[in-house]
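All protein chains but one are shown at their positions in the complex.
So that you can tell them apart, the chains are marked A, B and C in the order they are listed, and the count of residues begins at 1 in each.
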Amino acid sequence: MRRLLGPRMLPLAATGLVVVLLYLAAGAKFHDSNWFTYRVLRDLVVNNGVLGVLAIGMTFVILSGGIDLSIGSTVAFVGILSATLLGQGWSPPAVITLSLVCGVALGALMGWLVASFDLPPFMVTLGGMFLMRGVTLLINDSQIAITHPTYLASGKWPIHPAAGAWLIALVVALYLLHYTRFGRNIYAVGGSEQSALLMGLPVWRTKVAVYACCSLFAAFAGVAQSFVSLSGDSTQGVAQEMDAIAAVVIGGTLLTGGRGYVAGTVLGVLILGLIQSAIIFANINSWWTRIGIGLLLLIFVLLQRAIQQRVDRQ
Amino acid sequence: MASLGRIVSSRHFWPLLVFVLTLLLLRHLSTDFFSISDGRVYGSLVDVFVRGSQVMLLALGMTLVIATGGIDLSVGAVMAISGAMSAWLLTAHEASAGVAIAGGLGVGAVCGLWNGALVAWFGLQPIIATLILMTAGRGIAQLITDGTIITFHHAAFEALGKGYALGVPISVWLVLGMLLVIGAVVDWTNLRLSIESIGSNATASRVAGVPVARVRLLVYVVSGLCAGLAGLINAANIAAADANNAGLYLELDAILAVVIGGAALSGGRFSLTGALVGALVVQGLTTTILTSDVSVHATRVVKAVVVVLVCLLQSPAFRARLQRMIRRRP
Amino acid sequence: MAQPPQPSPESTPLLSMTGIVKQFPGVRALDGVDFQVRRGEIHSLMGQNGAGKSTLLKVLTGVYTRDAGQMLLDGRVISPRSPLEAQGEGISTVYQEVNLIPDLSVAENIVLGRQTQRFGFIDWRAARRQADAALARLDLQLDVSASLNSYSIAIQQMVAIARALDEECSLLVLDEPTSSLDQQEVARLFGVLRRLRDDGLGIVFVTHFLDQVYQISDTITVLRNGRLVGEWPAAEFSRIELIARMLGRDPASLTEAEAGAAPPSPVAAAEAARLVAHQLGRRGQLQPVDVEVGAGEVLGLGGLLGSGRTELARLLFGLDRADSGRVELAGRAVRRGQPRSAIAAGMGYSSEDRKVEGIIPELSVRENLILALASKRGLWRRLGRAAQEALADRYIQALGIATPDAEKRISELSGGNQQKVLLARWLAAEPSLLILDEPTRGIDVGAKAEIMALVADLKARGMSVVFISSELEEVVRSSDRIMVLCDRAALGELRGESKTEQAMLARIASAHQEVSGG
Partner (left out) sequence: MRKMLLTTMTVSLVGLWACAPATTDAPPPPVVSAPAIDGPADSAPAQKLTLGFAQVGAESDWRKANTESIKAEAEKRGHELKFSDAQQKQENQIKAIRSFIAQGVDVIAFAPVVETGWDAVLAEAKAANIPVILSDRTINTQDETLYTAFVGSDFREEGRRAGKWLAEKTNGEASILELQGTPGSAPANERKAGFAEAIADFPNMKIVKSQTGEFTRAMGKEVMEAFLKTPEGQGATALYAHNDDMAIGAIQAIEAAGKKPGQDIVIVSVDGVKDAFLAIQEGKLNCTVECNPLLGPPIFDLAEKLVAGEQVPKITYSEEGVFDENNYADVINDRKY
């Protein structure tokens, strides 16, 4: 408990509290419209599963002190690629493998550019974003339905594909970040690249791997998306990278790197989802969603800054 | 030979070269590259400037922000807000063009002030501070338009986007005017020195007495103003305020333009004309692709290649490696 | 004159670097340097700033790759291309600033990159045990799961050493490890180092504290201007000779120069105080203190690194926000935490950290030079280009700044010339009080003398100066009064006859005794 209220975990605990309070507050308002039902909670997870996977990947990059704008486009690319190839008779395992390999390749390329030539991650991944969206649209600028039986059968799985993907991503991320050297090196590189270098940590390799990892998560999200929607859609995931960044920041990960938790990111995604659900329940104009998310982002960032300053002063 | 080397290593050389090459290609593709009819300029070349005027304006403000080591992700959303504001004034209040323009610019400046305050006073990272308005901005714009597209008919206001003065489109004059005003203010005061010194070393600038917070605030306000003006042009051009699509993703184009124009994303030296050339490169590529038979989607792939190439050319690590490779060969 | 001793034939050196060359654009940082370390030896590497010490260490630890020369460790040829590779070869390094990850736990900082893994999982319990063991070698007991930044800098430095020792290493490199440690901590560190030496480790030690060099070293190697001057056993190498070698002077002439130092100037007679600070302080940085500086007076701040002298300067200038007290210059109140207010009142502050708080690397000499003046005039009143150039040319001449022209980027100048530009920056702003924090650090002897002369000149022209330097002799020579600080508090003032190096040292030493006694 002491650690939970200690300076390192306090923001995370506070964020968790906000999720619960937000849920209860919305419930107090909508108690007569089925808010406190299993279905609402279920929808919260199912609706935000893909974003959840993306945000987890983004957490890796942001922890390392970088940023990745290409993930939304990668989702669309994987969707179109899967649908096209499945339509040509490829088998699902081959399609999924190829999608993940494409993700890793793109990420590794961006990571190589960032790590070897010291290019700003913002610009490199902006390039990645343009590239992936462009290639996607050139392959097919509309939607392709997926009719492969394996995909169709996913509706009968015991767990919804989006929720399953989120869970898998979470477990993998927790393992990678907290139980492997690679994960700890990410924290070190994000905390101080110079120090990490002098401590003899493999900075170059870590940076390349971080982007590869993030793109891998994005490709995985794309696979999940194609199971969820049973289609490839070239407009999928537009501006989703910004939602992912917002979720990561609300979840308490510092944009400068080195501090934050995957669990916080999960909470961040849940907060975004709760706001959106509540606004649909309240039957008010949907633009309030954007304003609400913006305000929440502001409050959280200012709060984190205040906590940060208090910690630093101590 | 030495002078040739200096030209090649000049920051404007590469973007200008790319722009000229693009124009040559466009000239080849276009049947009407440039002409003057009825005392007005006309042709693909003019289209590049007119269509590029919005990104050019954004790039002017963005240059200053980036020069201080910041970034402004909200300019696209601010365009939507200012367009919505002026359209709302024109329709709901039957305001004059002057009032509508002032309202749009004013709301742009307020948005800039908000960003600047978060960065300069609350010490938020620029990328996060402006992400807030980027997220909320379109919501605010829709709040003003009540979620619809406000269309209007107001010749004087529409002239901002469609009108000509002395045979040249007004939007181009506006870019030129903004360039001259910002350029003059920056160069005839201590602003350029202050901005560049903050971008190069903010801590040392504070020690030397540079009013760091005030300058930061100011550049975001200027960026907001530029975005506001771009929003007005956007609305005037189509005689409607489209909260969803006005300036969508233009912030990325503007950042791209600034970087192509030779500025480092980490701040420091900046060049306003460089940013304009960068914006023209971006627009030139788009117009060329639209004119050709290539799918418009290819624009994105080309942009991707340009971004990475420009960044690589600016990277000292890449240059060093390139030089080593060249030297190895006799 | 002592000759470098020949290594005894039976002990092949642990480390043998021969003919090391490292070239940077425009500078030959190392010019054929030889350096040897034997097992069971603590070897001090000495030299002025710019002598090539840190470049040599960086070549050794793989941060830089050498352009020529050979490196042998244990008879094997090595060429580490990164700190990681150097570690693999058995070379561990502790740097001057704590180069660890402040947000991670102590345990992690020690084991990072070497965590034991079981079934692909990091074994956190083993990591904590490993960290406890590593700290135990330094007689330290910490809560290793607390984050590193919850401990003092000194402890963090010890953690860094623990990390270095935790690696399988045969050569330990310590680059100014003691600059942030107090005496007790230094003593503890030295105890550990001696034990490690007795275990057969080779240790390379770099510091600027001469006392410590003689306390701990077996051997001393001196570098100067990127070349080897020589290697001597510490026991046979007198201090005066060491200093002479570092300065590249004849030991005899040095003593004469010191004897001929200018007599202290008389205290400025009862002139109206120009700077008044009352009960100025900040928690954790400086206990409240009163300061007065008269017109044309030079106030020296004496004390060791970390005594509170720089902290006082920063509070006076408003760079840090004071918790208590007020500052007035010539009757004008200076607002807390606002350097601009201090500048407007007529203050100037040349920081000890030239790179972070001084130069604007991308701007030209001219722009760097006029920056303070321009800021003082305000955002909107620009100084004309011609006036800027005239000003730049004047100061380039007056201070002898070695630059082809005023438009050269300041980052391309040498350290001493950068320092002169920064001084010129403040002089151009015409302050009535100038705070100089370590103005002579990292610059060559000639430039030092020029800067000292400049201080005297400023004083003569009626400017007040607050002067800070690690070189006590400089403080004594240039100041009218000396305020002695220790452990973030003022101990009192020395003036007139009592203003000597010995008196200062005595004050500081007695304070330390009190502290350690109490």
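Rule of thumb we're sticking to: a contact is a pair of C-beta atoms (placed from the backbone, for glycine too) under 8 Å apart; a residue touches a chain by one contact, two chains touch by 3 or more.
Note that the structure is a prediction, hence the values are computed from the model and not measured.
*Asks:* Looking at the whole complex, which visible chains does the left-out chain touch?
*Replies:* A, B
*Asks:* Please pick, from A:Ser99, A:Thr206 or A:Gln236, the residue that touches the omitted chain in the full complex.
*Replies:* In the full complex, the listed residue that touches the missing chain is A:Gln236.
*Asks:* Could you list which residues of subunit B touch the chain missing from the display?
*Replies:* That gives, for subunit B, the contact residues 29-33, 37-38, 42-44, 47, 51, 142, 145, 147-149, 151, 162, 234, 237-240, 242-245, 287, 290-291, 296.
*Asks:* Contact with the hidden chain only, please: which subunit A residues?
*Replies:* Contacting residues on subunit A, toward the hidden partner: 1-4, 8-9, 12-13, 16, 33-34, 37, 39-47, 50, 137, 141-145, 147, 152, 154-160, 162-164, 166-167, 170-171, 174, 178, 228-236, 238, 261, 263, 266-267, 276-277, 280-281, 283, 285-287, 290.
As a convention for this text, only the chains that are shown with their structure count from here on.
*Asks:* Going by C-alpha centroids, which chain is farthest from subunit B? Tell me that one.
*Replies:* For subunit B, the chain whose C-alpha mean is farthest off is C.
*Asks:* Where is the C-beta contact count highest, in terms of which two chains?
*Replies:* Chain pair with the maximum contact count: A-B.
*Asks:* Hey, how far is the Cα centre of subunit B from the one of subunit C, in Å?
*Replies:* Measuring from centre to centre gives 45 Å for this pair.
*Asks:* Centroid from C-alpha atoms only, then distance subunit A to subunit B, rounded to Å. What do you get?
*Replies:* Distance between chain centres: 30 Å.
*Asks:* In subunit B, what residues contact two or more other chains?
*Replies:* If we look for residues of subunit B contacting two or more partner chains, we find none.
*Asks:* If you look only at subunit C, which of its residues touch subunit A in the complex?
*Replies:* Listed in rising order, the residues of subunit C that touch subunit A are 63, 82-84, 86-87, 93, 95, 99-104, 108, 112-113, 115, 117, 120-122, 147, 150, 163.
*Asks:* Which positions of subunit A touch subunit B when the two form their complex?
*Replies:* 67, 113, 116-120, 122-124, 126-131, 133-135, 137-138, 141, 242, 245-246, 249, 255-256, 285, 287-295, 297-298, 301-302, 305
*Asks:* Flag every residue of subunit C that touches subunit B in the complex, lowest number first.
*Replies:* 317, 319, 339-340, 343, 349, 351, 356-363, 367, 370-372, 374-383, 425, 429
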